[in-house]
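Missing here is one protein chain; the remaining ones are kept as they sit in the complex.
Order of writing sets the labels: A, B and C. Residues in every chain begin at 1.
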Amino acid sequence: MPDALHPAFLFFAGALLVALLRGKAQALVALLVPVVSAVFVIGLGAGDGWTVSFLGYELQPFRVDRLSLLFGYLFHIAAFIGLLYAWKAGDTLQRVSGLLYAGSALGAVFAGDLITLFVFWELLAVTSTFLVWGRRTPRSVRSGQRYILIQILSGLTLLAGTIIYFVDTGSLEFSFIGLESGLGAKLIFLAFGIKCAWPFLHNWLTDSYPEATPVGTVFLSAFTTKVAVYALARAYPGTELLVYIGAAMTAFPIFFAVIENDLRRVLAYSMINQIGFMVVGIGIGSELGINGAVAHAFNDVLFKGLLFMSMGAVLFRTGTMNGSNLGGLYKSMPITTVFCMVGAASISAFPLFSGFVSKSMVVTAVLHEHHNVVWFILLFASAGVFHHAGIKIPFFAFFAHDSGKRVKEAPKSMLIAMAISAFACVFIGTFPSISLYRILPFAVDYVPYTATHVLTQCQILFFSALAFTWLKLSGLYPPELRSVNLDVDWSYRKLLPAVSRGVYAMAKTSRAAIDAGGLAILRKLGQAYYGLNGPASRLARTWPTGSIALWAAVLLGVYLVMFYT
Amino acid sequence: MTSEFALIAAPIIPLAAALLVSLSGKIPNLRDSFSVLAGIILFGTVVSIVPDIMAGGRPAFTVVEVMPGLALGFLVEPLGMLFALVASGLWIVTTIYAIGYMRGHEESNQTRFFASFAVAIFASIGVAFASNLLTLFMFYELLTLSTYPLVTHQRTDEAMRAGRVYLGILFTTSICFLLFAVIWTWVITGTTDFTPGGILAGKAEGATVGVLLALFAFGTGKAALMPFHRWLPAAMVAPTPVSALLHAVAVVKAGVFTIMKIVVYIFGISFLASTGSNQWLIWVASATIVLASLVALTKDNLKARLAYSTVSQLSYIVLGAALANQAGVVGGSMHIAMHAFGKITLFFCAGAIYVAHHKTKVSEMNGIGRQMPITLFAFLIGSLSVIGLPPFGGSWSKWFITMGAYEAEQMIPFAILMVSSLLNVAYLLPIVFRGFFLAPKETSDDGHVGHVSDHDGPSPGIWKIGALREAPLFCVLPICMTAFGCLVLFFYASEMHKMLLPLGAP
Amino acid sequence: MDYFGLYNYWIVIFLMMTGFYIVISRDNLIKKLIGLNIFQTSVFLLFITMGKVKGGTAPIINHHFDTYSNPLPHVLILTAIVVGVATMAVGLSLVVRINEAYHTIEEDDIHLVEEEP
Partner (left out) sequence: MADSLQKDEKKYLFDNPKNVKRVLYGLYTICAGLFLIDFVFHRHVEHTAERIYGFYGIYGFVACVVLVLLAKEMRKILMRKENYYDPEGEE
């Protein structure tokens, strides 16, 4: 019998309740769900959980240990902040799907077997899509369709991998899998990779997140990729391939971020960059590396959420997200500006902000394992992330050339949500050892605040700022232009449709040719038959009965003779 | 009530219902109550057999022995049990839905409609419980005949043409191939009884097995294996409850059920797998899965799209049978139930949209979700179940079929199953997001809230609450029931799996 | 060889050839049918006479007798007579119908009518 309550079910039940309520009551109940659930989750300890027997398998749909618990806490915080943010801007659809989505994420991190993981993995895909569709523009609807296709592709890959892994090894346990145990393990790896937005598999993220509702993007940024990071940390720690994948993830998106005009898309690219750090940490696989990856995931939810919230507030008030249309908003949205800058400082890993205490763990772990090239790439990415997320976002939205837009400050509920996030960023950044480091999966003996570390980090950041200033003043900096930049999505948004249209046309013509040919043959056969049997034809002519009778007798006679000879 | 008694009663109930419906045609309320009542009694009767089957019992009853080895008889085993449960259970909801639909639509000849309906269920129960090939064949043909008046219900030229295609393909295949195969089997083995482990092992070998399998597989035209699938889209001219009956409950499921039953009880899965004759069927089924999905993508008419989707999904079951291993057979059998619930929900929704708004094309569905949220939400659930996403029933059958494909080392069908799910997403979900998230097109006046085509006038019984324009209650209720069924089946799958497990025993 | 001991066969052969000749040589459809009937009757006779066993009595079991004629041909022919009457009726009614359509029952005339456009 279950002796502990699964938080996912609280979320699902809450979603049902929220769907039935309207107005203020709805917003309030939605907000209470993560709080109530958190009470239960805090009471959980490693070792709690359930096992059930289903379809002849022994499954463990609920398993609690330090790693899953950390993500459990994180998702409760994220859900609470997201729903608070949705107080004014949300509607029934967003609250319900937000709760379902958060519940699915919780289900996935507490899953102890691969079938349960698959169930929640697909639920994540479906529930999150409504946050994209919820914006109700043709653009976001199409984007959502691409999003769900890719998410379900990830789920199917997971399904295929699970089946192969199960048939080959007989195990459904969701624990260390490692790449060595055959095709199944590789497919599961790939499935995690799709949700984790690996290079060439990343496009769903940059495609859909900027198209979602302001609230939706805050939710989206918190769960899907973090569940994937959790899954990788659980099943593939220490896989060297991940180090290189992660390094690539940190480096390439920043180029796109520099030339992107939609500021939420800039954030989406920087999100891939941040996940890259986590993936590198998991690939290193040392205690420090895993701790760093997980800690960075924790912080990323907070500061990326904060940045998306500030941008969402801008979108909510101005109705546009293009850098070329924005600027000068610090005049009318000063509080949002401050929160955005806190987020920017955190993501850039300024000392005293949360990014600093977690990203440095990953970088140090890389250095300990002597991955020199990777280390250089990570340094480059650190500079780059400051450049686009730390400076570009606040600069083009709130400062830069004054767009003349004068709007109201963000609604209070949004400001409170942002304030909580901002406070958490600063608090974790300042006092990591009494907050974040306590709940990490491994014991922490890492000290982030050494003089060397603070100094080098300041140097790299300030000189990046200097570079930005110089480029901007000298006019070398690329201007914000309204445009679309090609990315991997070109392959399935332009190439694939073109190819399939071609194939379809070919199939249609060849089908028509086959039909025509077949019909011609049939018609000839018909004509031949008609020629023999049609009216006045040879076989249909009226014959004298007498001669027919005679011939019948003759035939019978011949038959008789043949029978007896 | 003993199982044997229930077994005898099961076919009699719908037959009696057909009689009562015909006699009470003058009083529609009485007539329709008979239909619903018979459905409930039948379902109860069928359910009463379940515990016996779960305990390993196999109640049997022979009607008459025509010749030695050729008898008319009934026997209940897990697969037939499942099919009978699905058919009788969904008959209730389809009847309720049909009442709402036919009245909402003011169709003529409703008595003939409901009577044929009952006869079709009688035939389905006969197919489900047939103890040998001969009985199965007879009820199979009766099913074709009894559904013909349903397909041609509208009596328009188009309906009559579709009826000709329907009868033509189904009769030609069954008489040319299926009957021939039945007789051949009888000649080879001296019996046509469904026997666990099969009857052909040791009696047939080599090419004979392959040819026989081909005759059975293509002879069962109701399974809509390509290239004998055209009758199914053609039959789309029928009223929606008929489409639901054809595509989810009786006809197509009788087809795939026949193939599954023949593979399990005539060939025997270990014998079939050992001969390797199943290879070609695996390929035909895989090709049908993917081609039908691709065709479905190009269809704008909602019912045509669903029809091709059905063709594709049926081949999942045929593929499960063709894999001839435990996971494949159990998964394929589960898919009979899972797909039935998912697809019937989709058809009900298509019909509800038609009754309430006279819309048949996917491209006209923009914004319909604001007027029919319940229907469209059910459509979403049905779609997810058909795609095979948790927490809906379809995910488990897909799990087992895929596992069967891997265990049979059929990697290309394995991949095709995955691709097909993606195609399902691509052709089913657009209806949902168009309905919910895109604004109605403003160019056409017909598309306006609740405004139906002039010549029809507003249909009676449409719900109008605020902006809502739902179909009549009798339509919406069954939709909710079947959609909920999709969810229940996800959790009930374990029981179903346990019941079906003996099928895979070597 | 006793060619005339089995005289009944000669009668059958004569009747059959007569009927056959009438069928192929006469144009009048009714005459054809009569020929056909004679042909048929010859077959009846053949079977009935075959069933007769010399010295045998009617096949009714009685302990005074131990030799019986074979009842099977008789039974068969009894059925055949009934069928023959029926086919005759069908044939005659067809002739009536032909007469209505062509106003003649002479086959030559019918062919002439047919060949006219």
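One rule holds in what follows: a residue touches a chain if its C-beta (ideal position, glycine included) is under 8 Å from a C-beta of that chain, and two chains touch if they have at least 3 such contacts.
Just so you know, these numbers come straight off a predicted model, no measurement behind them.
S.K.: Which chains here touch the chain that is missing from view?
M.R.: When the entire complex is considered, the left-out chain reaches A.
S.K.: For the chain left off this view, which of A:20, A:35, A:434 or A:484 is in contact with it?
M.R.: Only one of A:20, A:35, A:434 or A:484 touches the chain omitted from view, namely A:484.
S.K.: Out of A:62, A:330, A:396 or A:437, which touches the unshown chain?
M.R.: In the full complex, the listed residue that touches the missing chain is A:330.
S.K.: Sort through A:171, A:433 or A:456 and give me the one touching the missing partner chain.
M.R.: A:456
S.K.: Under the stated touch rule, tell me which residues of chain A contact the chain that is not displayed.
M.R.: Residues touching the hidden chain, for chain A, are 138-139, 142, 254-256, 258-259, 330-331, 367, 372, 375-376, 379-380, 383-384, 387, 399, 402-404, 406, 450-452, 455-471, 476-478, 481-487, 493-494.
Definition applied: only the chains that are shown with their structure count from here on.
S.K.: Viewed as a graph of touching chains, is the assembly arranged as a line, ring, star, complete set, or other?
M.R.: Shape of the chain contacts: a line, open at both ends.
S.K.: Just list the two chains that share the greatest number of C-beta contact pairs.
M.R.: A-B
S.K.: So what's the Cα centroid distance for chain A and chain B, whole Å?
M.R.: Measuring from centre to centre gives 36 Å for this pair.
S.K.: For the complex, which residues does chain A have touching chain C?
M.R.: 542, 544-547, 549-550, 553
S.K.: Could you list, by residue number, the parts of chain C that touch chain A in their complex?
M.R.: Counting only chain C, the residues touching chain A are 20, 23-27, 32, 107, 110-111, 114.
S.K.: Give the list of chain B residues in touch with chain A in this complex.
M.R.: Touch list, chain B to chain A: 298, 384, 387, 389-391, 395-396, 398-399, 402-403, 406-407, 414, 418, 421-422, 425-426, 429-430, 433-434, 436-439, 493-494, 497-498, 501.
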